[in-house]
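My structure is below; once you've seen it, I'll send some questions.
Shown here: the complex without one of its protein chains, the others still in place.
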Amino acid sequence: MKSLFMRFIPPFIVAVLFLLLWEGIVVVFEIKPFLLPSPVAVWESGREHWDQLLQAALRTGGAALLGFVLAGTVGVALGSLLGLSRWLERGFYPPTLLLQMVPLIAIAPLFVIWFGFGARSTIAATVVVAIFPVIASTLGGIRSTDPQLLELFRFHHASRLQTWWKLQLPSASPSIITGLRVAAGLSVIGAITAEFVSGYTGESAPLGSIIIASVQNFQTALMFAAVLISSLVGFLLFGLVNVLGWLVLHHWHGEHS
Amino acid sequence: MKSLFMRFIPPFIVAVLFLLLWEGIVVVFEIKPFLLPSPVAVWESGREHWDQLLQAALRTGGAALLGFVLAGTVGVALGSLLGLSRWLERGFYPPTLLLQMVPLIAIAPLFVIWFGFGARSTIAATVVVAIFPVIASTLGGIRSTDPQLLELFRFHHASRLQTWWKLQLPSASPSIITGLRVAAGLSVIGAITAEFVSGYTGESAPLGSIIIASVQNFQTALMFAAVLISSLVGFLLFGLVNVLGWLVLHHWHGEHS
Amino acid sequence: KPSTPPPGSEGPARVRLQLNWVPEPQFGGIYEARRLGLLETDSLAVDVRPGSGGISAPQLVATGEVEFGIVGGSQILQINQEGGELVALFAVYQHDPHAIMVPEGSPFQTIEQLWQSPQATIGAESSLAFIRALNEQFSASEQARFVAYNLPAFRAGRQSASQCFMTAEPVTLELEGFRTRVFSAAKASGFDPYNTVLVTRRSYLDSNPEVCREMVDAFTRGWTSYTRTPEKTNQLLSELNPAMSLEAMNLTAKRQLPLILDAQTDALGIGCMTSDRWTSIAERLVALRLLDRVPDVEALYRWPFGAQPSSEDTD
Amino acid sequence: MVSTDAQSSAHSPVLSVQDARLVYPNGHQALDEVSFELEPGGFLALTGPSGCGKTSVLQMLAGLLRPTAGSVRVEGQDPSRVDGIACCFQDPRLLPWRSVGANVALPLELAGVPGSDRTDRATEALARVGLEQVADRLPHQLSGGMRMRVSIARALVVRPRLLLLDEPFGALDEVTREQLDDELLRLWDEDRMTVVIVTHSLREAVYLAQRVVVMAGSAGPLVADTPVEFGGRTESTRTDHAFNDEVQRVQRLLRSGGGG
Partner (left out) sequence: MVSTDAQSSAHSPVLSVQDARLVYPNGHQALDEVSFELEPGGFLALTGPSGCGKTSVLQMLAGLLRPTAGSVRVEGQDPSRVDGIACCFQDPRLLPWRSVGANVALPLELAGVPGSDRTDRATEALARVGLEQVADRLPHQLSGGMRMRVSIARALVVRPRLLLLDEPFGALDEVTREQLDDELLRLWDEDRMTVVIVTHSLREAVYLAQRVVVMAGSAGPLVADTPVEFGGRTESTRTDHAFNDEVQRVQRLLRSGGGG
């Protein structure tokens, strides 16, 4: 418990420092509110539009979470698949990179056509944006499995599946966790960007649309409120990954303390 | 040499298959050009706007490359810094995540104010987008250094710097390479997205602006040409990382074959 | 997924209308119509979908994802060339609202000065039709620097001028306390396409003329009423789009009147379109190398509705 | 895979190495002209100076390395295809994230033995090496010798037809070591399996094996392949004279081989 409490002191301190710094910059450099509003202003407009923001956060957060989970599972699966053979890796590793490099705006129409409006295409976009790091880190982790242990498994005529499940996946897990951390951040930004291009549907705007709209209308404070809330979603996912990582790794700190 | 040649066969095959599949889909499902043009059409419009695209690719590619290199070096440095102590990690790891989650459009104005339009802003944005994976993977790699070897260094009263440079960095390098692979893709998309909001749009338009423009004028073929070229830039960076990785890792395949 | 019941079957026709931007006076007449219940009759049920980014609406109509959409005038010609088959039914803006704005104190008095000044930094998507028209008109000097549209940057003085919707950005900025001078692009270049045009797919028009007719009626009455008394609907709009203040809504509603109502609409009625206008738009686009050839403009729009028999001369 | 009928190949040698040469990727030639055979149920000790290629030989017998030239056969086949071989590597090779018990059970797990059965046999195997009480610990919580014993238990848990041991007892104190020697002999008696053990202790080699193979310091033919002769093994064996003389004899063979 105490240690758990201790865990949260440093980030808290840093957050406070961060806000102070922010306020400081705004005040000292007299930065115009339409460029960078003061934290106070952001807080104000956050309170003002609270209900709307909460709604939006739930909508966007839900999509991001789902996309993240999908990206995580599919990513690990694909990464493991590529880990099966050098040929597969050389052939299909680069193409997966494409996923990350094609700007959403280019394929947004296709998305809307294929996945319809709102959540579905947002989720799809999230997956596309967040999956590569998971693939890469899974593959990387699998590739750096201790060759001596691989030899051990080979000696016991272990099936590919066994080798993967009992050896490669466990020893890749630290690397996979790292990949998921990256994916957590990406899935939030992915969801929001998707909402920029295909989001605002029906009466209820998700965070992405709120951000775009408030940019257009110089409601910078509102925009930053929305951005901060979206990043809270991100931190939530991040925390999720850390908990997962702790569960997976804490007990064999012989390797990873 | 031969083996080097072999390396390029699989991706080549896959690329060809990919194009055939693409052409096939377009033909079979009679997909309208404004949604998804056929590879041939893309090739045509690529040839037509070749000079412009080349110019743009150089501009964008240069920015992406620079941003990538910056993100790589700074990222490794920061990641190593966080690796120094649990407190630093807990305090400053999450905030770095913010970098990745704040949509460019939200901070683009600030960028423009600070770095002006064109390359400088693009580079800055690229760094912001691409740096987190590097930080994360560096930290992850450092954290999973073999504790027995750490003990060895502690026994020899090695300084922090020595431990980092002679032990932690080498054993983190596979993980760092993975991070750089992710960063490679991100820096391209980062550069392009930045150009959406802070690029030149006139004669000397970078890829990002060309993409936006062609989207708005339904020059889908041109857009895809631009996207493909931008991803070529990405593959270039990716290849760069692989070469780097090979240089760093090939000779101790005892650990990573 | 709502779909149109075959003629004769029961129940209202459930159709979707895709806007190309968030709720604001540009779509005031539509929300007015909805407020008046014209979009929820026993024969028609319209689901109005606000847009975002303004990118996907034309594709969505062209692919049949939605039955109706609001798009820009030149977009119709451009996407049809790329395989779309859009037909314009109602042109809200008779004149192109695109404009170039400069800060009130700016030394630049005309677009021409801007375009030919070596120092000007212009926040404009230089490949958009109306910008190209201006370039063609004023043979932009080599040094003229076009940068991405970025309103805060303009506001912060990093751009000497910025493209805008004369009904949108200037209003917001004014309420922000930042006064601007606005130069109509259409007036300067003579390229004046319709805007905020109601479109549907040709195949849909052919198979559901009644639905389209009722839609057009709803538009006509909605816009007529809105141009007279926008207040109630503006109230509604500012609830749908909290990012835009009621004040801004009202001001915009006022500013856009001259775009919607002019001599021609007095003669032919609100939302009207003519072959001459369409032809000149198309010809200009061809000149700007944004269109390969002038299409058959008759197939391009339908006004007044039902004047021509449906399904005829479609190439 | 853990059946114990060695009868199938009772008369032909269970294990035959012919003119085996091994060259490692980096061009280092580790073995050359190595040849020997072993009957089913035989017990062979392999010894020689450090770096002479003992582990390499064992890895070929385990099917983990292919000879660059010559042939290595187990029960007449390519070793990598033979089931029923167990191997205790020179280093423990334990999965760091698995408890000791789970590590020992691994071979059974991979062979698809049902769970309950697994744990019983794992505990039994651990008991043989005197570690039943640490079954729940993680490898990094063990001492070096304990780790080695865990990996021995892992080799014994499948009742193999052919058992390969690479310096299994090097890290153990004399007492434990002698206990395990006797344990091993008991197992060998019970299961009549074939055993190849690499050891640096000639006393151990002579005590355990029916035959001792001495390898040359540098890649080349074997220095010696000699049957062990002394009165039947008894309680007092380790101290009696016949035994010590035999050890001396092998010692001379080793030294003659330009060992070290």
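A, B, C and D are the chain letters, set down in written order, and residue numbers restart from 1 in every chain.
Following the convention adopted for this analysis, a contact is a pair of C-beta atoms (placed from the backbone, for glycine too) under 8 Å apart; a residue touches a chain by one contact, two chains touch by 3 or more.
Computed from a predicted structure; not experimentally measured.
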### Task
Give the residue, chosen from D:Cys88, D:Leu164, D:Val228 or D:Leu254, that touches the chain omitted from the document.
D:Leu254
### Message
Tell me which of D:Arg21, D:Arg159, D:His200 or D:Arg249 is the one touching the absent chain.
### Response
D:His200
## Note on the structure
Per the touch rule stated above, chain B touches the missing chain via residues 148-149, 151-158, 162, 166-167, 170, 251-255
#### Entry: Touching residues on chain D - with respect to the absent chain
24, 26, 28, 47-51, 55, 90-91, 130, 137, 141-146, 149, 166-167, 170-177, 179, 200-202, 251, 254-255, 259-260
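Note that in this section only the chains that are shown with their structure count from here on.
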### Query
If you average the CA atoms of chain A and of chain D, how many Å lie between those two points?
50
### Task
Indicate the residues of chain B shared as contacts by at least two other chains.
35, 109, 113, 196, 212, 215
### Message
Please output the residue numbers of chain D that touch at least 2 other chains, ranges allowed.
### Response
none
